[in-house]
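A single protein chain has been removed from this complex, and every other one stays in its place.
Chain naming follows the written order as A and B, and within any one chain the residues start at number 1.
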Amino acid sequence: MSFIDNFLARWQEYREPGYYKEFDYAWTMTIDLDRCTGCEACVTACQAENNIPIVGERGLAQGREMQWMRIERYWEGEYPDIKLGFIPMLCQHCDAAPCETVCPVSATYHNQDGLNAQVYNRCIGTRSCAVYCPYEVRYFNYNNHHWDAPLDEQLNPDVSVREKGVMEKCTFCIQRIRQAKDTAKDEERRVGDGDVQPACVQTCPAEALVFGDRNDPQSQVSQSMNDPRAYHVLEEVNTAPSVVYLKKVETDAG
Amino acid sequence: MNVSLVPTLKALKPAALVVGAAFVGLVFGYWANATLFPGPAQGTAYAPEQPINFSHKIHAGDYEINCQYCHTQARRSASAGVPSVSKCAGCHQLVVPERPQIRMVLDYWENGEPIPWVKVHDLPDFVHFPHKRHVAAGVECQTCHGPVETMDVVSRQAPDQMGLCLTCHKEHQVEFGTDCLTCHK
Partner (left out) sequence: MSSIDRRDFLKLVGAGGVGTGAGFVLRESINHPVEQLIPYPVPPEEFSPGIATYYNSVCSMCSAGCGITVRTREGRAKKIEGNPAHPVSQGRLCAHGQAGLQVLYNPDRLTGPMSRSVEGGELLPVTWEEGISQLAGRLGDLRANGQGNSVCFLSEGVRGHLAGLFELFMDQLGSNRLLHYDFAHPQTLYAAINRLFGEANLPYYDLQNTRFLLSFGADYLGNWISPVHHGLGFGRSRDGRDGVRGRFVQIEPRMSLSGAAADEWVPANPGTEGILALGLAHHIVNEGGYERGDRDAWVASLEAYSPAAVAEQTGVSADTIIRLAETFAGTQPSLAIGGGAAGQHSNGVDTLVAVNALNYLVGNLGREGGLVFNPPPAVGSGANGAQATYTSMLEIAEDARQGDIQVLILNQTNPAFTLPAAAEFRQAIAEVPLVVSLSSFMDETTAMADLILPSHTYLEAWGDDFPEPGVGFSAGAVSQPVVSPLYNTRATGDIIIGLAQALGLTDAFPWSNMEERLQEGWREIHARGVTAAEADDFEDFWTGVVKAGVWGETSRRVRPLAVESGVIESIGVESPEFSGSSAEYPFILHPYLSNTLDDGRGANLPWMQELPDPMTSVVYGSWVELNPTTAGELGLVEGDLVEVESPEGTVVAPVFVYPAIMPNVIAMPIGQGHTNYGRYASDRGVNPIEILSPQVEPETGDLAWAATRVRLVPTGQRVEIVKTGGVSRELGREIIQTVDAEPSAGESAGLSSIPVTVVHS
């Protein structure tokens, strides 16, 4: 092929949304809003697993939040007919992610497992990805972070400690996925359903989070996705997220 | 607008000279550092001095001791590990214990102290390199570490740059080997 033809063919490929037509594993998470109690166990589990720094009171007052998984709360109605709903919000690993399109240095991209990947040492900190993200799940390190010794003994060696100036977000616990693939490769098999659970999924007391491969029709997450209650948050933005929410059921108790 | 160019440039000249002098100083300072303290820079042939003159040439070369006899974790874990002092003492309590370097090893052993080796192959903390997978794939240690069995002092033969990893991953068509998340934590 001539140079031009080659270039055009590759450009065509590049322009396809999501970069991959098929995923090797298609990691998906379902979150059942009817089961979520808002207890925030998932938030702390994620902090422990992923070396998430403590921002401190001053940083939080400036809006510099650092919670890869956060619980949002929304009130509905007025006293005494008042309700409160919780929704866990994390990186949706969108197959048509706006953040991936804007990064000037391609520090964020979609990998073959359907994950939206963030490469910390490539990031130059323009923060445009955070602006483009409709779910506001990207967080920026405004400071170099410090753990008062010996709190740093707890840091997870399988996860980078991020420096000032890079963006970070939920990775679906890629280190656990990598570990599960490693084990599976030793045993010459594919990663099975339930072999890998991100920290949040593992700890949720109400079992509201389910994680797995939607390419496998037998997996728990595939069954969960096909629930008639399934929906995407901000579906109208068309980002094709990999996180499926199950609608909360509202009934009269009586 | 009517701004004359030459008078403006003339007015800026003193400031420009100062900035220029600072820049020249910067370059000079950098060069001075590079010359005076070549130090552990990027590139090859980094061979730092070790606390004990352990010679891979003698052990791995002449005596043909298997790499994994000492570096036992290479096939089991992400890190290959450095042998414990007990491993050295296991042989050297009997083998030429009187030689000065061996004496130093046995001193460490008797005091229950670890030998503080200087790391030659140091990947950045954001890279995940599992020795286990590579050993299992049949990659020889020498591929990345060079002909260690010929080295009296271990030197870094291959550059610890991403290119090394990618070249191999592409050449051997490692499944998803060029995906960033394969190596980047």
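Here, a residue touches a chain if its C-beta (ideal position, glycine included) is under 8 Å from a C-beta of that chain, and two chains touch if they have at least 3 such contacts.
For clarity, every value in this text was computed on a predicted model and none was experimentally measured.
Participant: Touching the left-out chain: which of B:21, B:137 or B:164?
Facilitator: Residue touching the absent chain, from the options given: B:21.
Participant: Can you list where chain B touches the absent chain?
Facilitator: On the chain B side, contact with the omitted chain comes from 14, 17-19, 21-34, 39-42, 48, 73, 76-79, 81-86, 108-109, 112-119, 122.
Participant: For chain A, enumerate the residues touching the unshown chain of the complex.
Facilitator: 18, 22-26, 28, 32-35, 37-41, 43-45, 47-49, 54-57, 60-61, 65, 67, 70-76, 78-80, 82-87, 95, 148-151, 153-157, 190, 199, 202-208, 214-217, 225-235, 238, 240, 244-245, 247-254
Here is the rule we go by: only the chains that are shown with their structure count from here on.
Participant: Measure off the straight-line distance from the CA centroid of chain A to the CA centroid of chain B, and report it in whole Å.
Facilitator: 34
Participant: Quick check: in the complex, which residue numbers of chain B touch chain A?
Facilitator: Against chain A, the touching part of chain B is residues 124-126, 128, 130, 132-133, 136, 176, 179-181, 184-185.
Participant: Per the contact definition, I'd like the list of chain A residues that touch chain B in the complex.
Facilitator: Residue list for chain A touching chain B: 24, 109, 111-112, 115, 117, 119-122, 158-161, 174-175, 178, 182, 185-186.
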